[in-house]
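Below you will find the structure I want to go over with you.
One chain of protein is taken out of this complex; the other chains stay put.
Moving on, here comes chain A:
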């Protein structure tokens, strides 16, 4: 379809009344790093993240160390009456999980009920989590199970989207294949605009916040 490409670019240039940009002008555009207005807030990053995330029915539990993650997951599981099995992202698989707890690194299958993953960052601005796909973090873990548990270290919380982009740009393999910014459980308003959680993605997104 090179013909269509040529035609569309040609039509754009005719409409703009010019030919292709000169190399110097193109270089200026490529170097452009705009600083748009950011949303100002006074509260500290952790408080902001938690209050915004909880405002959309996300839940948060605080623990003192990474070693407490299996206990926090097990408590959640029992509280919700879930079976002792989960898709657990590889970086967390090495923790001491209860002996009867069956787990695998993913991908999540159709009947997966529970997943536990790490994340790249928390974004305080609107209370969102930044997750990136990779062998250690299959994307299906973020969308298929009914319950998604995310381990977030308090030190991973950044202020604005722009701070999260810096983390993405520093990813070793370049931009991840799938970057998911998750701001709470799945929801829909498509029937009479009545808010209903658990449309297609997780019904519950639970942050295990490590201090």
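What we mean here is this: a contact is a pair of C-beta atoms (placed from the backbone, for glycine too) under 8 Å apart; a residue touches a chain by one contact, two chains touch by 3 or more; residues count from 1.
Operating definition for what follows: contacts and distances are computed from a predicted model.
Trainee: Can you pick, from "Iron-sulfur cluster-binding protein", "Phenylacetate-CoA oxygenase subunit PaaI", "Dehydratase" or "Sugar ABC transporter permease", the UniProt protein name of the chain not displayed?
Mentor: "Iron-sulfur cluster-binding protein"
Trainee: In the complete assembly, which of A:4, A:24, A:99 or A:170 touches the absent chain?
Mentor: A:4
Trainee: Identify the residue among A:75, A:93 or A:199 that touches the chain left out of the display.
Mentor: A:199
Trainee: What chain A residues would touch the chain not displayed?
Mentor: 1, 4-5, 7-9, 11-17, 20-21, 26, 29-30, 32-40, 52, 55-56, 105-108, 110, 126, 128, 133-135, 138-140, 142-144, 160-162, 165, 168-169, 173-194, 196, 198-202
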